[in-house]
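Every protein chain but one is kept in place in this view of the complex.
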Amino acid sequence: MYAAAIFLPLLGAAIAGFFGRRIGDRASQIVTCAGVGLGAVLSIPIFFSVAVGGNEEVVTLATWINSGTFETAWALRFDTLSAVMVMTVTCVSFLIHVYAVGYMSHDDCKPRFMAYLSLFTFAMLMLVTADNLVQLFFGWEGVGVVSYLLIGFWFKKPTANAAAIKAFVVNRVGDFGFLLGIFGIYLLVDAVSFDTVFDAVPSHAEDAVTFFGIEGHALTLIALLLFVGAMGKSAQLFLHTWLPDAMEGPTPVSALIHAATMVTAGVFLVARMSPLFEYAPAALEVVTVVGASTAFFAATIGCVQNDIKRVIAYSTCSQLGYMFFACGVGAYSAAIFHLMTHAWFKALLFLGSGSVIHAMSDEQDMRKMGGIWKHVKVTYAMMWIGTLALVAVPPFAGYYSKDMILEAAYGAHTSVGQYAFIMGIAAALMTAFYSGRLLFMTFHGEPRAEKEVMDHVHESPLIMTLPLAGLAIGAIFAGYIGYDVFIGDGRDMFWRDAIAVLGNDPIEAAHHVPAWVVWSPMVVTLLGLGLAYHLYMRRPDIPGRLAASYPLVYKFLLNKWYFDELYDFLFVRPAFRIGRVLWKRGDEGVIDRFGPDGISASVIAGAKRLGAVQTGYLYHYAFAMIIGIALFVSWIVVGG
Amino acid sequence: MTQMPNLVPAYAEIFLALSGLLLLMVGVFRKTDPVRGVARLAILAFSVAGVLVLTTNAVAVTTFSGMFAVNAFTSFAKLLVLLGGGFAVFLMLPWAKNEGIARFELPVVMVFAVLGMMMMISANDLISLYVGLELQSLSLYVLAAFHRGNLRATEAGVKYFILGALASGLLLYGSSLIYGFAGTTSFVGLASALSSAQENVGVIVGMVFVISGLAFKISAVPFHMWTPDVYEGSPTPVTAFFSVAPKIAALCLFLRILVGPFDDLMFQWRQVLIVICVASMLWGAVAAIAQSNIKRLMAYSSIGHVGYALIGLVAATPEGARGMIYYMLIYLFMNVGTFAVILSMRVKDRYVEGVNDLSGLSKTNPAIALALTVLMFSMAGIPPLAGFFGKYFVFVAAINAGLIPLAVIGVLSSVIGAYYYLRLIKIMYFDEAGEGLDKPDLSTGVVMGVCALAVVVFILVPEPMLAGADAAAAALFQG
Partner (left out) sequence: MIAAAIAFYVFATMAVIGGLNVIFQRNPVHSVLWLILTFFNAAGLFVILGAEFVAMILVVVYVGAVAVLFLFVVMMLDINITVIREGIHKYVWAGLLVGGVLLAELVTVFTSWVMFDDAASLSTAPTPDPNVITNTEALGNILYTDYVYLFQAAGIILLVAMIGSIVLTYRTRTGVRKQVIADQVARRPSDTLEMVKVESGKGLQ
């Protein structure tokens, strides 16, 4: 059952991928949906058995690498953490699969798309159920590769290709850090299996390493390197630039990448490695600051974006920041809880926006929408549910998890905790604002689209709205149901050894914060929604005037703090320049000229010359023989 | 009076000689389709001779006043030669039918050629060496010119004849020098004379001449010039025969004579042979690139392969000898298979030989394309095919014998050589399809399939062949 839940998506992907053309579109869709769906069905009893029942399991499949002292196996590790992740991933992914059947109905490459989706799910499942760092890295890279394929799915679009390459390259930067982290762990404890590593970590708590001549705390260094990996995958500040561009992929892809898989991998990694991070307090502070900054920074950008999907994308970025600073203050369980609830409502928002885009004939710009709520009532309702969950209005899912994170940050009573709390509150305000802005601009007000488009606006088919409903149920109830076991009184029974916390329990502290801390998120949320209502419903002229009177601020935000331009200037162009020099001068000028090209040219010239020797004249041949023997005899007589 | 010589070790040769005579009679008196009948009988004769070799050559003995020697090595070599001859006759059958060749002498002469090769292999005296060599050569001259109506074939025959006569002259001259200085022509006598006496420049020069004469027979550089022209001009089944049987025989003779009577002159002959070996490998690899006729290409390919086989000879260790025999065994299958492919290159009932006639073969005739691909990969020495192991064993032998530069050059030239083998594959798979070839004859297809299969499955069951080669190499170094 355990292995089946993980490998059914792979089976579906293989069938659809290799035989897609033979078995046809419909069969490919059925087989992939069935694979993931069965996985989702199986994940529920697994969750209850592992997380609730406490039957942790490690399923060893095969030995992978056995070389010297280095030993690693293919094994599936099921503890509470992975059970939660498996359930979330499979369930959300299944709904997205079903949705994709409807969304991609006009595409020509349905089997390929479905195969990628399933493969993506499988890679993510491998990641979360890994029993050692190497297997985790396998899943990690698998996710990276398939994300490249999916973002660049419409490979005829140059922007899609560029976005795919960008996502891949930025991820590689993070992966490099992750890989160094794995090397570091192996160097330190001579093992990569989680249990062994975690057992060994306390005894290495004080070890130091010399890195580039600077002596430092070994575990901090490792934790930071791992966090670099997590930053890349989870699009944290400085390595976030790929995420908005990834919107070039089809909407189900965005939903899958942003909600259930890929971006959550970084949070998962930090939670998984919590026994190690706990021994590296300095690293945790970095995690907190980066997370909090990302939450704030992404929210500011989200306020001015016009592309409906990009707004949600920055919202994801921001929410991931919340999760990270939750980890940073030790509230791993809150982070995972938010991860889980976020998966539901973010998938809902993405698929809802996909439904809107579908209705608006592939229009993504919110400035060209408006006033369509009457035509797409179901989608409209779903978007409201998703938004309310996102902005943390009780009793929707986000409320439980997000408030807990903010309380935990405050309750940490550290300076970075305070920083995270302030940033979190500010981000919550802006979240409410841009979410409201999105809703009002899209659904209300005067229609700004062309008439033909407006005439064509229609509700999506059932196969797209049903998954929305499924996700909406999750977005409404996931928080309420999970509250007690994830972060409430049942949390110790629930998590057991999956997450380690040293010292004070930050969740416990979070339950004892002052009342104003508890209420402040609620207040700023309502404030934000009200502001959005005022600016976009009652006085829609104000935003334009604001933008005109503070052009610098507006441009700064609209251009995403100029990160892309900065990176372009700092890395991309110098890299291209270096590459060009190495290519033209180094490779073609030196290596090719004297290496392969030179050798092959001289070989061909030699072949022609040797061919010319073959004149066909008998006396030439005889003469060659005589010369040969004369040379040999001379050599022997003179030299031998 | 004199005793009757012991005939048992020579049963196979005697049988083959008598069969040759008998086949001649059969051919003359058989009215209907003499070619087919004679060819089939020739194959039968080869098979029986093979059985006789296996049954009568088990122990190492000499006979005919020490002129004729048999041991495990000679029997292994003879079996290879018989196999090559059998394949060639088998390939000749459909060719003769298609070309309307109604002359039964072809298989008869082939039988005599094989007989000559077996005599060469068993030679234990410079005279018997020469007689066997001459029987072989004369038969081959006739075979080369067999298409007498064809200008190219006639030219090939004449070139081969005159240059062969020159090579025989060199060989004889060397032999007479050796006889003059050592006073004996017997291998055993030479070995003992050379081991007891100090270095003698006359014998060494004579040996160099003998080496040159033999190098001509295996078409090693710089005595290879005849090869491309003769390969191109001769009838294709004859070329197939040329490219395997005489080479195996001459190489085995080479090995026997160098590690036998001339063992004490190893320092001298090694220098000469290293030059020959390196030059052959490089020349074969480079010159083939510019070829557009597939038979010419195979000629250069065979020059290169002889170079690789010579590495084993230069190593002059049991390991090297084993590597060389082993190489020749694999080479036999690769080459016969390739020539079977060449013999199936027929467009509209006409044989074609251009490399470009293979264009797009993967589409028009995937089975042949696959077989040729396997064979070419094997020739290029790409694992896990047999050709890789052939090269591997000789290279390892060279390294163990301290001849690392030789192994390095071997690897480099096989990289260069891979170019034209892979080019054929590229032409078959990536070029625009031409007219497509006719359906190959059954027996050609069978030979092709068997050889390609042998090359592929070799890695699975190498033990029987290795065991044979081991025993053969061991026998060589006992005496």
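As written, the chains take the letters A and B, and residue 1 is the first residue of each chain.
Operating definition for what follows: contacts are C-beta pairs under 8 Å (C-beta built on N, C-alpha and C of every residue); 3 or more make two chains touch, one makes a residue touch a chain.
Because the structure is a prediction, the values reported are computed rather than measured.
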- Among listed residues B:N57, B:N71, B:S128 or B:S302, the absent chain is touched only by B:S128
- Message: Please identify which residue in A:N55, A:S602 or A:S634 touches the non-displayed chain.
- Response: A:S634
- Message: Touching the hidden chain in the complete assembly: which of B:V8, B:L24, B:V61 or B:I399 does that?
- Response: B:L24
- Touch with the omitted chain, as defined above, among B:V205, B:L273 or B:L310: B:V205
- Contact set of chain B toward the excluded chain (per top definition): 2, 5, 10, 17, 20-21, 24, 64-65, 67-68, 103, 105, 108-109, 112, 115, 119, 127-128, 131-132, 134-135, 138-139, 141-142, 145-146, 148, 157, 177, 179-184, 189, 193, 197, 200-202, 205
- Message: For chain A, which positions touch the chain that isn't shown here?
- Response: 619, 623, 626-627, 629-630, 633-634, 637
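Criterion: only the chains that are shown with their structure count from here on.
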- Per the C-alpha means, the centres of chain A and chain B lie apart by a whole-Å value of 64
- Message: Under the stated contact criterion, what part of chain A meets chain B in this complex?
- Response: 600, 603-604, 606-608, 610-611, 613-614, 616, 618, 620-622, 624-625, 627-629, 632-633, 635-637, 639-640
- Task: Quick one: which bits of chain B touch chain A in the complex? Just the residue numbers, please.
- Result: 158-159, 162-163, 166-167, 170, 201, 204-205, 208-209, 211-212, 216, 221-223, 225-226, 228-229, 267-268, 271-272, 275, 283, 286-291, 416, 419
